[in-house]
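One structure is given below, represented as structure tokens, and several questions about it will come after.
All protein chains but one are shown at their positions in the complex.
Chain lettering (A, B, C, D and E) follows the sequence in which the chains are written, and residue indices restart at 1 in each chain.
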Amino acid sequence: MNEIFLSNGNEVEVFERCYRNKLPLMIKGPTGCGKSQLVLSMAKKLGVNVFSVACNEDTNAADLLGRYIIKGGETLWKDGPVTQAVKEGAILYLDEIAEAREDVVVAIHPLTDHRREVYLDKLSQVISAHSNFMFVASYNPGYQRGVRQIKSSTKQRFVTIHMTYLEPSMESNLICELTHLSQGVAKSIVTIATRIRQMAEYQLSATVSTRLLVRAAQLIVDGMDKRSACHIAIAEPLSEDRQVVEALKDLINIAI
Amino acid sequence: MNEIFLSNGNEVEVFERCYRNKLPLMIKGPTGCGKSQLVLSMAKKLGVNVFSVACNEDTNAADLLGRYIIKGGETLWKDGPVTQAVKEGAILYLDEIAEAREDVVVAIHPLTDHRREVYLDKLSQVISAHSNFMFVASYNPGYQRGVRQIKSSTKQRFVTIHMTYLEPSMESNLICELTHLSQGVAKSIVTIATRIRQMAEYQLSATVSTRLLVRAAQLIVDGMDKRSACHIAIAEPLSEDRQVVEALKDLINIAI
Amino acid sequence: MNEIFLSNGNEVEVFERCYRNKLPLMIKGPTGCGKSQLVLSMAKKLGVNVFSVACNEDTNAADLLGRYIIKGGETLWKDGPVTQAVKEGAILYLDEIAEAREDVVVAIHPLTDHRREVYLDKLSQVISAHSNFMFVASYNPGYQRGVRQIKSSTKQRFVTIHMTYLEPSMESNLICELTHLSQGVAKSIVTIATRIRQMAEYQLSATVSTRLLVRAAQLIVDGMDKRSACHIAIAEPLSEDRQVVEALKDLINIAI
Amino acid sequence: MNEIFLSNGNEVEVFERCYRNKLPLMIKGPTGCGKSQLVLSMAKKLGVNVFSVACNEDTNAADLLGRYIIKGGETLWKDGPVTQAVKEGAILYLDEIAEAREDVVVAIHPLTDHRREVYLDKLSQVISAHSNFMFVASYNPGYQRGVRQIKSSTKQRFVTIHMTYLEPSMESNLICELTHLSQGVAKSIVTIATRIRQMAEYQLSATVSTRLLVRAAQLIVDGMDKRSACHIAIAEPLSEDRQVVEALKDLINIAI
Amino acid sequence: MNEIFLSNGNEVEVFERCYRNKLPLMIKGPTGCGKSQLVLSMAKKLGVNVFSVACNEDTNAADLLGRYIIKGGETLWKDGPVTQAVKEGAILYLDEIAEAREDVVVAIHPLTDHRREVYLDKLSQVISAHSNFMFVASYNPGYQRGVRQIKSSTKQRFVTIHMTYLEPSMESNLICELTHLSQGVAKSIVTIATRIRQMAEYQLSATVSTRLLVRAAQLIVDGMDKRSACHIAIAEPLSEDRQVVEALKDLINIAI
Partner (left out) sequence: MNEIFLSNGNEVEVFERCYRNKLPLMIKGPTGCGKSQLVLSMAKKLGVNVFSVACNEDTNAADLLGRYIIKGGETLWKDGPVTQAVKEGAILYLDEIAEAREDVVVAIHPLTDHRREVYLDKLSQVISAHSNFMFVASYNPGYQRGVRQIKSSTKQRFVTIHMTYLEPSMESNLICELTHLSQGVAKSIVTIATRIRQMAEYQLSATVSTRLLVRAAQLIVDGMDKRSACHIAIAEPLSEDRQVVEALKDLINIAI
């Protein structure tokens, strides 16, 4: 699954234009639709490094910008991933930015407008971004509903694309390519996914990611019974409610 | 009880396939159904070490990944259990992962996908997992209902199996083997457990684990009155409500 | 009151069996019914030390397991009471375990099952318990109702006994023995206690402990007016509501 | 006001008996009724020192027991007020114990029962109290209603007295003695206080302490207009509601 | 505006009597009515320094009393403003005491009664106040309604005065004196303020302070259009609701 990225929209075009025009990019989309994959494959294409940060409620500004550490009796400054990306001219990728604390988000605001700079308050120093620097962030709009909201003043700082899952034929091709599963079985697995995704609105807190499908495929290729593989790789991870899991298993047993 | 593991499903097969295919494994199941037992017995079978972490709300990422300590005027890095398991190629077992804080869970996400790596932000270093490394986590879906939920984006990262209590005959065999109790009394104890487990849906916050039964058996073998042993090893630990405890004692007195 | 323990159940037998079979013991019971007394008297009988910890919401795992301290420029490790008890083969007594934070409780889980070990994460070291080590915990089930609950997965780790106040005749004997009060007055005091305990369900947040009775007796032996002694040692500590206190005083004045 | 203490109950007798019998004493009573005065005057009478601690929600166990401090490169232990009182054989007075955090209260529990000892966990050391040591605590039962409650298991550890304001004639005598105000004016001031105290149940969050009366007296002796003195020393401190303040001023203007 | 203080009550008399009789003084009153001005002008009159502390929810006891600092390898004690005022015999002024945390307020209680001392727990040292020391505090009773309340046991420790805005003629005189605005325009500005203050009960969270009026006057004297000056100095700061701001502007346009 490593370096393959398939697109069913204008993600690649928008990413390149943002890179060229030094505009920050936000990628919205459900769990496992390929947001991180897009960033990694574009970085490869553009020939720049990526500094990824998986945001969470405990990440603070110092984790991103850098901090003083004590070594051998000396106090040394150590750049964080943001500072490294800014200096080197890399892609900075803040995954799940909706999870980050406000001070983190505010600290990187100056990187998202015409200033393209970051202020290291511990050093009283302003670092202007390298001309190749690009700021990318992502979040899952469905997941955050009702929980943490990104502030409007942050959302409005990004050119924004909305990603969805791959079209069925592209998704089954991807599974075949990654796992060497037969076309027929791959199509059955994608059919299962499509049906569950259609049910998703009213029953599950999340829906089936491509990753789950690839894992089912891996287990089948390893010799596991097809239905059991789909049960443990697709049905069980989706719900804690036994009745829902049983319904998903029934759906699987019909399709494969 | 040490190294015996009895299974009533395909747990062993799934565990081995996940190990072989480098897939992370999640084990769902009620308190005391043998989740940790499975991990320990499989580790023995596969010939790898286990690094266990009992997750709780105060465990933080540094507890798992490692931290700087000061020794003799020098600042030294000390690997945490995750980093040790990753480097050595052991099984990392996060028990009750639903209890862990978000930063812990997010920090170990890269170990659960194709990257199989962990980022030590304090060292600015990425460690790729040894080829024998396997990630296993567990939680109790009934217990967490309404409290802390594992995020869907985390649950979807694991191949998932659902464990239940042993079948009655297997459970009484296990008790006999572990404690040398007579078959007849062991069966009576399992009958008690089965009845309480059937009542469990509407009366108790948890149900009887095999551990409780083994303890009752131990006390009986030690010479204790059978009913008293079941009262203190089974009835009293299950409820704080005196009326419920008395009802459980009545149920015990009828069965044994 | 120091080393006398009177029992009206099978507490002593259960305690000894748990000690012999290396099973952890939980003691449930109301304030002042003699839970700590039982532990101290059994420790004496068994010839082992006790390490007591009064759990509260601020106790953390380091308080129990140990921590690094800095002394003379050196960083030294200092065992906490749990580690000391585990190494030495003593009784570890966690009083009011329902008050402890989750990380404390989880950290001591491995001491309560067949592993009988504790993991010192700061030292990356596992300590196996001495064969004489015994784990005892206590809590007051009435007091915690609605507040902090012990998790079922913790409660199910302990053989559990339920203690209550002494039978009236035993309680008055205890008072006489401890304070040299006359039998008649001691009986009157126990009568007061019995009546208040019967009222307890619907009026008071807690009920009369034996300790309160002993104190009233001490003050009477010291020469204080009997009623005044009962007022300040029994009635006033039980309520902040003046009407309830006055009712309790009336009840006292009738009985003594 | 310094060292005068007038009593209208058996406070002095109870205090002495508790001191003699090594029993801990709790003093309940409204703001400014003389709780601290009682402790100070009894300490003088008994010839022992007092270590007072004004409890609040930020006081922690280390503030009371002691802590390590770093001085000249060395780590030194410094006893807190509890440890000092315990070692020296003084009165330890915890004022407003209902305000203290749970860890503080639990840490001093062993000083309130037959053990009469304190455990310094930082030193792993148990200190037995000097035979002259006495533990006294106080709180205002009306004030705490609905807010922080002292736990029953704590309240039941103390012999308990309930103090109220002085009888009017004793209160006016005290005012005269302290401020050299004329008897007539002192009586008028006490009349004001009595009336406000009768209103207190339904209108004010607290009532008039003797301290307020003494201050009004001081200002009058200094030459201030009697009514103005009572307005600023009695009416204004009692309420933030202008209508209530005006009503209190009217009441004052009628009485003086 | 620097050192002018105009009074429309007995503030000056009360302040002097409290200073002379060593009584602590509380000043209640709305935002900008001159509470701080009173303290500064009285300090000048009495020839003593003022140590002002603007209380807020993050101020802790160490900020006020002092703390250890490390300098050149040595640990030195540094007095806080309370300790400095106490030693030197200055006025200690705690502005907005209702905002302070409880530990701060409790720590300074002993300075407000006959003891007139402060306990530096970090030094285990009691400092008795210099005979010129005076304790003054202030708060805005309207502002705090429903939010943080000063405890009654604190309020009752202070002789208390209630300040209000200046009478219109005094207020316009003050404006003229401070800004050299013409009498006529100053009167118009005060008329605006009076009308808004009358509306204040039912529409605004705060009302017009004299400071706002002086600023409008300054801008007019600087050459700004009278209405615009009042809009930006009076109307805009008072509300975030555009309709209310427009209503205030209409009121201004009619009056000036």
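Assume contacts are C-beta pairs under 8 Å (C-beta built on N, C-alpha and C of every residue); 3 or more make two chains touch, one makes a residue touch a chain.
This structure is a prediction, so every number in the text was calculated from the model and none was measured.
Though it is not drawn, the left-out chain touches A, E in the full complex.
Of the options A:155, A:195 or A:249, the residue whose C-beta touches the omitted chain is A:155.
Only one residue from A:26, A:42, A:55 or A:120 touches the chain missing from this view: A:26.
If you put the hidden chain back, the residue from A:42, A:55, A:107 or A:193 that touches it is A:107. Of the residues in chain E, those that touch the hidden partner chain are 1-2, 31-32, 54-59, 63, 69-73, 78, 80-81, 96, 99, 140, 143, 205-206, 208-209, 211-212, 215, 218-219, 222-224, 228, 232-233, 236-238, 240, 242, 245. Not every partner is drawn; the one left out touches chain A at residues 10, 13-14, 17, 20-21, 23, 26, 28, 60-61, 68, 73-75, 101-103, 105-107, 109-110, 113-114, 119, 121, 124, 141, 144-145, 151-153, 155-162.
Just so it is clear, only the chains that are shown with their structure count from here on.
Taking the mean of all protein C-alpha atoms as the reference point, the chain centroid lying nearest to it belongs to C. Note: centroid distance chain A to chain E, computed from Cα atoms, is 53 Å. Distance between chain centres (mean CA atoms), chain A to chain B: 30 Å. Residue positions 73 of chain C are each in touch with at least two other chains.
Taken pairwise by the contact criterion, the protein chains link up end to end in a single open path, with no chain closing the loop.
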